[in-house]
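For reference, the structure I am asking about is given below.
For this view, one protein chain was removed and the others were kept in their places.
In this document, chain identifiers A and B correspond to the written order of the chains, with residue numbering beginning at 1 in each.
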Amino acid sequence: MIDLEWMAWTLPTAVFFAGIAALLVGMSVWQHVSPTRRRRGALGLSTTRGDRVFLGLLASAFLQLAWLGLTPFSPWIAAGLGGVLLVWILRFG
Amino acid sequence: MTLRKRHVGLALYLGFLLVPIGWMLNMSLRPTADILSTFRLLPMDPSLENYRTILGDPSWYSGYLNSLTYVGMNTALSLLVALPAAYAFSRYRFLGDRHLFFWLLTNRMAPPAVFLLPFFQLYSTFGLIDTHLAVALAHCLFNVPLAVWILEGFMSSVPREIDEMAHLDGYSFPRFFLTLFLPTIGPGVGVTAFFCFMFSWVELLLARTLTTVQAKPIAAVMTRTVSATGLDWGLLAAAGMLTIVPGALVIWFVRRHLAKGLALGRV
Partner (left out) sequence: MNRTEHPRAWLLVAPVLAVVAFSALIPLMTVVNYSVQDIFGPGQRVFVGSEWFREILRDERLHAAFGRQLLFTASILAIELPLGVAIALSMPTRGPGVSLTLVTLALPLLVPWNVVGTIWLIFGRADIGLGGALLHGLGLEWNYAQNAADAWALLLVMDVWHWTSLVALLAYAGLRAIPEPLRQAAQIDGASPWAIFRHVQLPKLRGVLTIALLLRLMDSFVIYTEPFVLTGGGPGNATTFLSQYLAQRAVGQFDLGPAAAFSLIYFLIILALCFGFFTALTAHELHDAPEGEGGEGEA
């Protein structure tokens, strides 16, 4: 077995990547069950479902950064807001 | 008359490109003591001493061989994996194709500095540190996406009818790809190889981090000119001149394809 100690895995990051992987698998299955349609939403961009998930994740990441950089409050609040943002972009973006 | 004026401007710009290189050439033909003592526009007594030092010392010229080795390996590797993928992106539709393409591009844009430490440890784990393969693989990070991108552009400009005709004529896919399709996009492959060569040749940060002795690139060997008595300017300039030579040769050979390739391709 190759020594992977240098990768310095922790439980939270493992959960994070497992979540991303699960999301990818889930999106693929969803696509298989009901294919997406390209559409133009509230953001004014022509996007597919996958694009919106990516945009949503990116937007919540920036929200999280802004939260950490500008406010002293718990990052969990930003995580919650990020989740809401993700769902909003997925639904209406 | 405007034509004349334009050409003067162009000539001035080309001069601006050449003068600094010419100045380094001037430095490379003079011993350092002479460089530091007198300021001259042209070498009084041009000598090839600096070049002789470099070409006569294995620790110097092995740097060139190392650089050329990993650049060659990287170019071959990039083309090898990028050709089939570019074909898939240009001809087939599959789950997540656009997102995959995007993900590849993000790697072209990723700052190498970000990957320095993990790279070092990743390659240590596989015992690849200080091998040419390590640098060749690391440079794939930006060259493979680039190669896929350029090749995809070329392939998409080839009509699909060729594929269908070959299929009807009973060509197997590998045979069609190798004997019919590849020659058709020949210039594209050339241009792609040119860009892979170029970006691998000019990169230093990763190449220097992943090598210590055996595979050290020439650009890193150049730091040897710094000694206790200061910089050996003449030697540094000569080494620099020699790093320009392979690039200049490559450009000279692809000059005809370059314009055509640039017009068809994407970079």
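The rule we apply is simple: a residue touches a chain if its C-beta (ideal position, glycine included) is under 8 Å from a C-beta of that chain, and two chains touch if they have at least 3 such contacts.
Note that the structure is predicted; figures quoted are calculated from it, not measured.
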Among the options B:44, B:113 or B:178, the absent chain makes contact with B:113
Contact residues on chain B toward the hidden chain run 2, 6-7, 9-10, 13-14, 16-21, 23-24, 27, 35-36, 39, 41, 77, 80-82, 84-85, 87-100, 102, 104-119, 121-122, 137-138, 140-141, 144-145, 148, 156, 159-160, 173, 198, 201-205, 218-219, 222, 233, 236-237, 240, 243-244, 246-248, 250-252, 255-256, 258-259, 262-263, 266-267
Residue list for chain A contacting the dropped chain reads 5-10, 12-13, 16-17, 24, 27-28, 30-31, 35-39, 45-46, 48-50, 53-55, 58, 61-62, 65, 68-69, 75
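We take it that only the chains that are shown with their structure count from here on.
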The distance between the C-alpha centres of chain A and chain B, rounded to whole Å, is 36
Note: in the complex, chain B contacts chain A through residues 95-96, 98-99, 118, 121, 124-126
The residues of chain A that touch chain B in their complex are 2-4, 6-7, 28, 31-32, 48, 50-51, 54
